[in-house]
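The complex appears here without one of its protein chains, the remainder shown in place.
Let's look at chain A:
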Amino acid sequence: MMSSKQGKSGASRRDVLAGLSAGTALLAMPWVARAQGETIRIGFPTPLTGPFAAEAKDQVKSAELAVKLVNDKGGIAGRKVELLVRDDKLNAGEAATRTLELIEKDKVHAVVGALSSAVQLAVNEVTRARGVIYVSISQSDTINEVKDFSRFTFHEALNPHMTTAAVAKHTFKQGTKVAYLVADYAYGHEMLRGFKRAEAALGATGVGEILHPFGAADYSTFMPRLRSMRPDILCICNFGRDQANAIKQAVDFGMKQQMQIVVPVLLHNQRLAIGPEAFEGVIGGANYYWGLEEAIPSAKAFNDAFRAANGGAVPTDYGAYGFTGVYSLLLAMEKAGGTDTDKVIAALEELQYDIAKGPQHYRKCDHQSVQSVLVLESKKKADMGSEADFFRVVATEPASESILRSCSELGLPA
């Protein structure tokens, strides 16, 4: 697996080998002329093992598709693109090590990936110190804030603030009573904070919050307490398997007859795992749903390419991040005519792209991708047109900075 390609800079143990082969190097002068043709390497750390493995695998498939599409068109300025996928094991320390390896050993030109708030912040820290471009594709509010801001980092995923703002806008009303069941870690806390803010703005009232440990299997003790709060909406702020387990048990307790279940992000894979009955009528946000293809041509093109490459399967929500993250970066590299860091950053800041879900661009101050947020409702089994026809698009919150926190609120110059 060791790359034998010579890096352009950086002292390493290869320096010793370089000394031995100094004579040979002279003969290899033509190699210098071909440096322009050097492959563009993109590092892709993602949790292939652990509770988010299903989402991670979708991300890899989509990211590989983006690379393939660009290579089929002849690459970038004649250079091929290569994706180096690494398992970060959903562990921030492991991710930091892997990113160091990608930068120091594999000499990647940019890093895309990570699927957890803590892990992406670790990758962000490593890339920031070394001036390497990083496109993060996992939800986080923290990464936008001034303390973690990096000139080299772009946040392609939605953030909890915009997700909850869009979901609340289409579900909360004046006087709605909302109860929250929240996973007790960064993701849950940030989602709750977003909903609370929207709640105050929309005139809804919170009637209670219950925190549950990350990875909990049993939610039965929480349900009677939530019911006694008599909410109109039960807002379940958790991710992955936790979401499926919590919704299933809420349904078993008959909560759906008394209240609407709302989640910040309605997950394709969890709906797939649990089936239509439990999820029926649940409303939540999403960055992408394949059903967009009826309305948006770029979604159709993305779906078709994905189907062709993956035996007819449709891309998922978190998978789509892998595609948009890598593809937007490659578009910017194309504009910049190569991998020069400053030029690529400038190109990313200027980029207007529509590659899967309608128009997107990176806001200049915090490098957050301004994009649409979908609000989805899970369909009844009888209404499903096909195997993968899970959701109905209730509303599309258009790409606008108005659902983001302002630059000054984040502590950044506008």
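To be clear about the criterion, contacts are C-beta pairs under 8 Å (C-beta built on N, C-alpha and C of every residue); 3 or more make two chains touch, one makes a residue touch a chain; residues count from 1.
In this section, contacts and distances are computed from a predicted model.
Novice: One chain of this complex is not shown here; going by its UniProt record, which of these names is it: "Ubiquinol-cytochrome c reductase iron-sulfur subunit", "Branched-chain amino acid transport system permease protein", "Carbon-phosphorus lyase complex subunit PhnI" or "RNA polymerase sigma factor, sigma-70 family"?
Specialist: UniProt lists the chain that is not shown as "Branched-chain amino acid transport system permease protein".
Novice: Please pick, from A:I42, A:A186 or A:L234, the residue that touches the omitted chain in the full complex.
Specialist: A:A186
Novice: With the full complex in mind, choose from A:S62, A:N91, A:N269 or A:T396 the residue touching the hidden chain.
Specialist: Checking the options A:S62, A:N91, A:N269 or A:T396, the one contacting the hidden chain is A:N91.
Novice: Contacts of chain A with the missing chain: which residues?
Specialist: Per the touch rule, chain A residues meeting the hidden chain are 1-2, 10-13, 48-49, 53, 86-87, 89, 91-93, 96-98, 100-101, 104-105, 117-118, 121-122, 124-126, 128-130, 142, 147-148, 185-186, 189.
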